[in-house]
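Removed from the display is one protein chain of the complex; every other protein chain stays in position.
And then subunit A:
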Amino acid sequence: MADSVGRQVDSINHATGKINRLKLFKRKELTKEEKQRLRKEKKQHKKNKKDDRGPPEKEKEKEKASVPAPSKPATQSPAHKAAPVPVNASASESPVAAEKPAKSKAELRAERRARQDSERASKQGKKEGGQQSTSSKPKATPNELQPVVKRLPDHVQVDDPVALKKLAKKLERQQVRQINIVMLCLLSDCCPLTDDGFIQVFSEITLHIPVTVIHPSIVRLGLQYSQGIIAGSNARSVALLHAFKQVIQDYSTPPNEELSRDLVNKLSPYISFLSQCRPLSASMGNAIKYIKKEISNIPSQCKEEEAKRILQECIDSYINEKIILASEAISKYAIEKISDGDVILVYGCSSLVNHILCEAFEKQRKFRVIVVDSRPRLEGREALRRLVKKGIRCTYVLISALSYILPEVSKVFLGAHALLANGYVMSRVGTSQIALVAKAYNVPVLVCCETYKFCERVQTDSFVSNELDDPDDLIVTRNGKTHLENWQTVKSLGLLNLVYDVTPPDFVDLVITDLGMIPCTSVPVVLRVKNVDQ
């Protein structure tokens, strides 16, 4: 007995000793390079501070210049990431003991450095309209952007350095969207996902969060977001809610914990993971707020099965009310606005607007549709396919031909990604242009938006906060020539691929919501009414 215990203890000590020795070894290695790196970082930091005062467009070039800097420590990080892998194998068997030596000084320093790197990079990215919620420190989010991110508990930030390191590495692509993140979870019940053949080991997560791992349905969801397989705010929200249902199903309350508090804490790392894959949309943010509120409202004496059932029902009713029934109501209102002989212009692919048009067609309204599309996403083709399948007569143009086609148009229907509290409509990039030119030709612009997409943020133009897409999407081969092929090698050339833009309320004539038809400026009224209800 003592022997076995002794051997156990020995093995633990042996394991920890190995870890300690490895850490010490790494420590010696890192001090020299560390100093160099710190020096370089300080220089970069100073340079960036100076250039921050310059025009924001110059940020692009600085960001590219600083890419070699963070990529250097980042390239070294896989080197020492690989080192702990064999250590982990033994460490996971003795998770409790491994926890203590795991947080050795070198590890923490590496973490801190990585966090600094990516913070700086994400701050730069924010300056030129970077992602909404990549920063984990609250000081980088000046507005009440995503309440989810602001209230991240401390222990969750531990998994962020890993993702932030990845962010620093992928900064050349300027977008999280293309990250092929695959989690290799070392616990047996999570199978490794190998999408596109990319496997990256996030071993530190198991090291620092020995019990919590990201649920596989969340991982799959994150991948689908980042690959663009699930796109469109309604689709993303619904997928998110379904994934959360699965999570709640598989959840089991640990002893001495209350479901209402623990489950919320469990969800937070998932949410930050998802926001790393692709920044959260306003609809997703509202859905998450709703779920968290429901979870915390669960009475403490409720049994686990009962609580889970309640939560599943809540989620189902949310989806049903806010998304499905809302779209029915909006269609009903919108169909009143479509008369026979109308020529309706739509932009890109909005599930709501497509639904409205299909319903109107079924109700025997006679109209034809002009679908406007834009590079590089070319989402309008999807809308075109759906409408043509229904049998609606369609015309298809690119957005540069807008001035040519607008004299024929009688109404413009636009979808929205979010409605901001100051009345601005946040939607796919190009929407504001359509509204602008429609206003110049005196064509009414109607925006269709469910109320769950209303958010408390305010924004005045598309630059203060935006999402960046992969700039390589802009490259095109025409007549056998690809002019922008090596744009990354050319120092003074940059590509900018924005995802969203904001439309001022004076361009929008009417917003059709499930609560009725309101002007753009009534959004804060609706928000207050909703808050009072809740």
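Just so it is clear, a contact is a pair of C-beta atoms (placed from the backbone, for glycine too) under 8 Å apart; a residue touches a chain by one contact, two chains touch by 3 or more; residues count from 1.
Criterion: contacts and distances are computed from a predicted model.
Among the names given as "RNA polymerase II subunit 5-mediating protein homolog isoform X2", "F-box domain, Leucine-rich repeat domain, L domain-like protein", "Translation initiation factor eIF2B subunit beta" or "Exosome complex component RRP40", UniProt records the absent chain under the name "Translation initiation factor eIF2B subunit beta". Within the full complex, the residue among A:Ile324, A:Ala440 or A:Val529 touching the omitted chain is A:Ala440.
Here the missing chain is touched by one residue of A:Ile324, A:Ala401 or A:Val529, and it is A:Ala401. Against the chain not displayed here, subunit A makes contact via residues 54-58, 60-61, 374-376, 381, 384-385, 388, 393-405, 428-430, 432-433, 436-437, 440, 461-463, 466, 474, 476, 478, 483-484, 487, 490-498, 501-502.
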